[in-house]
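Shown below is the structure under consideration.
One protein chain omitted, others in place.
Read from first to last, the chains carry the letters A, B and C; within each, the first residue is number 1.
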């Protein structure tokens, strides 16, 4: 393998996230501008396992900057080091990295870019062990990837959630009601905190701060006594009561190790109504938080992340993942971010600001 | 009481609906322009029962055209002819129309406008029987009021729902999945049909067409075999299987006679996944469909409805409700529309268009 | 030519309009469902003149329902009966209908659909004279086509304009200022009237009502004296002062007979500032009114129009154009609508509603 790259691949792993196509476009356009051919790998690692790839040209990446989804397809459950294959009546888990190495080599790839979350990065580490050249681009609407201050997709998810909360606000203000809205975010509170604070929620429940249901009830009653017609409670799907268990509803299939989340909104609404007599409703916003046209900010961030991924390729700085820290685009070893999550520090200025404007965290 | 009106009231009944404030503004500005004083009645009929009213001035109705909610407040459960009052440990239902007549007269009202759905109109009929002068303005996001081709609020709800479906579309297209999205609409399919057709849903389930779950499963499998990565199913909350019962989840509190709706999305998603093995997810969009800033079209419709309500007042054509039929604003007796709903005719051009572009109704 | 259609064409003429792709999709899907092949004609009539066509398949019309623009391309200046061709140093106008007939026949078309405005329909009439089977679908953001109460694209344009006006509103309210916003609409006031009324404009100038600049100035001064911080004036590009000429700025290239419009906003802002001393600004919204993702309502209308165009084809009712009148989809002879425009009747309920809520028309 010579010094100069001739051909690189790109794949998108894990769940949907606005901005994926913007990264694909940036990597492809930058690479083609540098005389490097780009190969699109279909359906995440599955395309490497099943040898489904195609050369991307200018036409393929035209008019995709503003579109949601991924032109390459994605697949959550295809870690090559632990790949489920049918056997007899059931399934067995196999290490199919040999196949991946074979297809990587036969396709003439010098390296490839993986765009994904913690699960995708963990799988990448396992392939790096086998000598493959990989550059990572972090992706999650939850903003919980360790090592980077921000990920593309998060701004769009915050906007989708905040717009829904704005709508709930008008409904709630016409009727005397407690509205509980459950947002995504897995074990981190970034999405609930950002969307809740941006829309002026009265109570925000996040996984980082265990809540006391009795105190939330008191807060609702107190507001009602002070003539407030309504209380809006935003709950991250991973929020839990002090001493309590995580509620279980959604299986997070973007994680290689499925975690169970959700149910929190129904729980809180039911308890508040039962304990206080105040009419309460719950809304689970669900998958619409993952979709949609990326915000301009996410398109910009995704474009810069894609560009820097190309720079890392060019500089042969493999095994690294693009990050933004302290306002600057840079990189860090993939191994450092795999299987870790970044939660909201309790003294974060967002939390202190929220408390200062009267937001209650249920603690 | 002389020929010329001096003072009229206005109230908003039932659930939230984008455009309420635009009607209030139009009635108030038109009346003030005609030298008539307008009294805002708070929290629907409750304000008449409890004598809570205030004179509206120009300031009150400035800058409310584009806002959601209602500046007057609303209340679902305050039919004066059958009003629940606490007695002992429980509640008893009383006819408190005497009180309403008393407050109406002591406030010096010559007439008043009620903005509401079928429940609000039914209550109005009971007050007209007692000699009160009432003009109705129909209101429902469900577009199911008998006697009018369209109601304000519906366009905004369709837009909210269609935007959510557009987001679901991008997510679904990246993953192999069946997505079932439950929309409101009560016993009529207007909202599901309009939003589903506008967003290109593959299957639309509405109360007017009983569905066969087995055929829906076949449709999903067939699409999957033809290489389609996903199927999007839109279900009105009142949709039901042939020979089946309505699913029960939501109590519709905008109706005087609470009806039970919903649960359909979970049912369909579970059945499809179980019977076909295709990964399936459900989303219940919920109350965000009732909220938000009204679309320009709803602001226009609400303004024209409010204006015509004023014309009816001026012409002393009481006991009538504003409607739009065959593209024209007009009116019809309130008694004719109370307690009736308008469902989608099976030969409606929307249904025929939908079938022509390949939409499946599960029949 | 047998009774049953085997192959039909489709083209989009004139300027851009949200919803074009939704019509193309509806016609194509409905036709394919009926076993009829659809041929896409490129760049309006130019594709017929230059014989550029391609068969459309399911793939071509997938995922285009929600997109702006037209997948077929459009061309404003290609009336086959009067087509400009270069000759020597200049251009001469030729009748190239023979070529069109030749290409129509060699392509095996039984009929074709033209989607366009008054210019496109005029050209269609000239081709019908030569025996071609044509069905028209009206298209204009201006809503000024004679014979139909509404055209798709208009709702999206109203929404774009109203959203811009909402933004101007917040800016104006913070500063003491007169803001004049010029909207499109050609010789009809539909767009200015609908967007202006929907956003609560103080003054609306439309071509149908000649304005008196001195009275507009008085209105601004009067508002200022009453403590109103601002006045928002919406002007249709075709509005003109009593006894005055049309202002000239924009050449409307969607018309076969280019008309000159615009300049009105600069004129009004300059006059108001000069005559009253009130700080005044003008904004010309321009081409963004023609673009963008169609609103759900426009997607629905375009789908129904496309479906009915297919029905007309099937029924061999050629020479007709789809319309919506009195709330119903139907059709009328193309010859009746060509070269005519529909302006706002002075006693329209929109104008009466607008006056009732205090809107001033400058008369």
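The criterion applied here is as follows: a contact is a pair of C-beta atoms (placed from the backbone, for glycine too) under 8 Å apart; a residue touches a chain by one contact, two chains touch by 3 or more.
What you are looking at is a predicted structure, and each value in this text was computed from that prediction instead of being measured.
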Using the whole complex, pick out the displayed chains that touch the missing one. A, C
Consider the whole complex, including the chain that is not shown, and state which of A:54, A:270 or A:325 touches that chain. A:325
Contact residue for the chain not shown (choose from C:103, C:290, C:308 or C:342): C:290
Which of these touches the unseen chain: A:65, A:180, A:232 or A:264? A:65
Filtering C:28, C:120, C:133 or C:160 for touch with the omitted chain leaves C:160
Among C:6, C:229, C:270 or C:328, the residue in touch with the chain that has been omitted: C:229
Touching the absent chain in the whole complex: find that residue among A:179, A:197, A:239 or A:312. A:197
For chain C, enumerate the residues touching the unshown chain of the complex. 12, 15-16, 18, 20, 67-70, 73-76, 160, 164, 166-171, 173-175, 179, 229, 281, 283-288, 290-293
Hidden partner chain, residues of chain A it touches: 25-26, 29-30, 33, 63, 65-66, 149, 155, 158-159, 162, 166, 173, 194-195, 197-200, 295-297, 299-300, 303-304, 306-308, 310, 325-329, 349-350, 352-353, 356-358
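Note that in this section only the chains that are shown with their structure count from here on.
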Draw the chains as dots and join the ones that touch; what shape do you get: line, ring, star, complete or other? line
Taking mean CA positions as centres, which chain lies farthest from chain B? A
Turning chain A onto chain C with a C-alpha fit: angle in degrees, nearest 5? 180
Taking each chain's centre as its mean C-alpha position, how far apart are chain B and chain C in Å? 32
Residues of chain A that touch two or more other chains sit at none
